[in-house]
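All protein chains but one are shown in place.
Right after this comes chain A.
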Amino acid sequence: MPYSGSEEIVKELRRSLCNPNVQADRLRCRNVVLRVIRYMSQGLDVSGLFMEMVKAGATLDIVQKKLVYLYMCTYAALKPNLALLAINTLRKDCTDPNPMVRGLALRSMCSFRMPGISEYIQQPVLNGLRDKASYVRRAAVLGCAKMQTLQGDTEIDGAVVNELYAMLRDPDPIVMVNCLRALEEILKHEGGVVINKPIAHHLLNRMKDLDHWGQSEVLAYLVRYKTRTEDEVFTILNVLDGFLKSSQPNVVMATTKLFLLLSEDFPHVQIDILERVKGPLLAICTSECHELCFLGLCHAREILRSSPGHFSGHYKKFFCMYSEPNYIKYQKMEILRELVNDENVQQILEELQTYCTDVSVELAQMAILNIGRIARTYSERCLVILKGLLGLKQEHITSAVIQTFHDLVWLCPQCTANVCQALPGCEENIQDSEGKQALIWLLGMHGEQVPNAPYILEEFVDSVKMETSAAVKMELITAMVRLFLSRPAECQDVLGRLLYYVIEEELDMAVRDRGLLYYRLLQQGIEEVKRVVCGPKSDPSLDVISGQANEAVSAWSKGFNTLIPIYGREQWDRLTAQKGDSLEILQGSAVKANEIDTKPEQREEMSRDSGSVSLLTSAHLSPEQFEERWTLLEAAKVVTVDWHKDSCPDAIQTAFQFVHIQLVAISRAGVQPWKAYLFAKNETGSLFLIELLTVKGKRDMQITVKQANSNEQLLNNFIAIVKSVIQTLGETKG
């Protein structure tokens, strides 16, 4: 970012760094280096001081060394030539008697992200693996993984992998965990580190030496281990039993997942595990950290999929607290809904009722919808509450209540009479389209039980011209037709007016078509209309389907302790699919940049250009057809571009294929005069034919383009593409 006065600052810092008085005084030198770092972190570009900083790095003061290495790691990618000069110092420091210096140097060298560093860091890293000090070994192990990433797609070094597997037996616990991480990274394409029996047993024995981050990681790796006998399963469960009640939430969750997956064949053990983990999980759900709380609630919901009554005794813990953010409150309400049973329904409903008058509109509506879901089992109590809420005459509340009634009546037909009593009077308070739709549907379906249903619908019909939502209009038409069938005398006139408006004046085609459909249907006669329009008024069996049966634990146990409970399985799959592609594209382009003719940016440009003409990727034209069209058409345009080098057929073919231009025939390299014939088809059917011609002695290439249907604009775009491809090919090395 622009930083005024930056040159002055850099000059002044350079003077200070070169000043021999400063260099002699350790504290002053350190302060100057500190200032450089401070400017760096504020965004100023201090990369011009690289040389001076490298010199300042050769010091006995470890703090200063650390600061200088931090600087170098930041700017090594920008100044690879200068960074190479620093390598010597770093390699020397890798053999320093002080292990902290050794470890620091090794870590910093491995963090240099510049091409060509790999040959310099290889030996120090391998030496570091056998270092006496554990701090150095930790850095060296991770350095192996970084080395492998730098080398890209080349073969994995088997010796290093074996060494890392052997170092799993290292006495230092952090070295062991680092080995696991490094192996996971290096063997990514093969599926990560392999956990066989000796390794698994070794890890289990060392669990108590690790800190809680190490423990949760090792527990995640142990999931991969396939046990062979039932005894082994129970041995592992016994050994790790203490971690289930650990005070660290991440260890508890990782242990739970491992236990659930290990005991897949023993459902009663799984139930027992879930019972024992109830306490820690409730502690996570009531933690003061909101993120942790949300995570705990998402996992609690997963557990409820298998055993719905699991937390019923502790329902009070899921009451919403005043200061919580809305996302946590939604989760808690969903959980409360699932915990309802005969004993606690009264308290839970009272609690939800207080949320219905909350300041936040979304929260109030969610609370009402959740009461509606509970109403499927406890209809009378919930209906009393919902009807009371209608009395508040608040828009968002009334709208949510009517939508709830809509769902309820469909699934629990016994509530219909009760609901219909409450409907009159609501239409004044509803403004949003979902609420209107629900109300209109209810009036249409059950209008014979509501005394003034036709008059309410008449009001809607009179204001249909001002109605913006197409869905509301369609619902209105359907409802009027239904009500007409049960109360013809009152509705005939209104229906007539509505159909007239919809057919003659309505602009939305879907609505108009719906109106026409009913009009023609009515012309067929009342019996026909009754047959088509009157369907079932409710479907209680749907409740059984939508109310899920208890799922087996294995349905969700693999996703436990990952981000899947938060996003939901489908969205997570979508997210990871996209991310996977982009990572591979990035890696691929970084590695192949050195190997192909055209650079990635130019390829991008070429593909962007071809997009404007929309060429078909799978166009086909046989050589005879090509010759035929070629002789028929006149040359639309002839262009000349500079071309200095020998033509390489393969490169040209690949380059043109990239922009969806196919090759028909091409001369061998070196033949004179050298020609190539290509074609491309547009999405709209235009055909382009191209001839490339180079003659010995002339330093240019002649491009002749013929077009099937003449279109000036398209032609110019197309020629621009062809020219850019040729120019790109001309610039890169052959």
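One rule holds in what follows: contacts are C-beta pairs under 8 Å (C-beta built on N, C-alpha and C of every residue); 3 or more make two chains touch, one makes a residue touch a chain; residues count from 1.
In the analysis below, contacts and distances are computed from a predicted model.
The listed choices are "AP complex subunit sigma", "Serine/threonine-protein phosphatase 2A 55 kDa regulatory subunit B", "Protein MAK16 homolog" or "MHD domain-containing protein"; the UniProt protein name belonging to the chain that is not shown reads "MHD domain-containing protein". Across the entire complex, the residue among A:27, A:359 or A:489 in touch with the chain not shown is A:359.
Touching the missing chain, out of A:51, A:82, A:187 or A:283, is residue A:283.
From the options A:21, A:247 or A:631, the residue with contact to the chain not on display is A:247. Check A:34, A:63, A:166 or A:671 against the missing chain and you find that the one touching it is A:63. Although one chain is not shown, part of chain A still touches it, namely residues 63, 212, 245-248, 279-280, 283, 286, 288, 316-317, 319, 321-324, 347, 354, 357-359, 391-394.
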